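Missing here is one protein chain; the remaining ones are kept as they sit in the complex.
Up next, subunit A:
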Amino acid sequence: MTNRPRQLPVHAMMIVLSVLALFPVYWMIVTALKPETEIFSTALWPKAPSLENFGYVLEAIPMLRILWNTALMASATAAAQVLTGLLAAYALVRWPFPGVKLAQAVIGLSWLVPFQVTMIPNYVLATELGLRDTIAGLVIPNAAAAFAVIVFYNAMRSFPKEVIEAARMDGAGASRILWQIVAPNMRPALAALTVLAFISAWNEYFWPLLLTRHIENAVVQIGLEMFMSQEGNQWGPMMAAATLASLPILALYLVLHRQIIDSFMRSGLK
């Protein structure tokens, strides 16, 4: 009780920061509800709010199909990155070999290779393999991520070796040790990385831009671009599409927000 006056400035600051963080989301939704003649109005609420822009988006592009494609692509990418990262980190920690440091360094360095460098070679390969315009083509080049390997490697290194040794002496094989002992104890890192990989894949733009040839096979960032052009942007429909695109991520967050915050705090990820 005695601390309450001192906490007031802190709370005031937090309220201001929350408003700053939430206002763009609010403005996106309000703009989506505005008719075309009010798009450039700075009023905080439209005079005649309507769902017209949402209807237009659903009519102009196959938005539901696009959202499904994106969910599929983001889920598959996140799952693949977690799986490959976990296996690679386990191998590096469990069976150190001469040059393991070099292997780690190379994996770490590959994280620094910009997308521009691999973009064209990947595109050529995807073309040869017939992966253009497919969800598989969007997922496979991103199925392994150096960041995932590094996160899991560091998490596994701090896992007590004695537990692994005890399991081994009890006759557990490498696979059983990974899936029944190590992985369940790495839940925070696994959850945090899954969420990060999912969001990152959901927001992916350049690779889908290059690979997608038809709108029905597109992901959401390409769908949003359909309302932008050199001849001007259609702000109302674009904000409606952006709102629809944000809903799955928002729903995921609302359902899992405690676990997500927990995961980030416990795994030390920000």
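By our rule, contacts are C-beta pairs under 8 Å (C-beta built on N, C-alpha and C of every residue); 3 or more make two chains touch, one makes a residue touch a chain; residues count from 1.
Definition applied: contacts and distances are computed from a predicted model.
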Omitted chain, identified by the protein name its UniProt record gives, among "Quinol oxidase subunit 1", "Carbon-monoxide dehydrogenase medium subunit", "sn-glycerol-3-phosphate-binding periplasmic protein UgpB" or "Protein-arginine kinase": "sn-glycerol-3-phosphate-binding periplasmic protein UgpB"
Touch criterion as defined above, residue of A:Pro46, A:Gly137 or A:Pro237 at the omitted chain: A:Pro237
Hidden-chain contact residue, picked from the options A:Tyr56, A:Phe147 or A:Tyr253: A:Tyr56
Footprint left on subunit A by the chain that the document does not show: 36-37, 39-40, 56, 60-61, 114-116, 119-120, 123-124, 127-128, 206, 209-210, 213-215, 225-234, 237
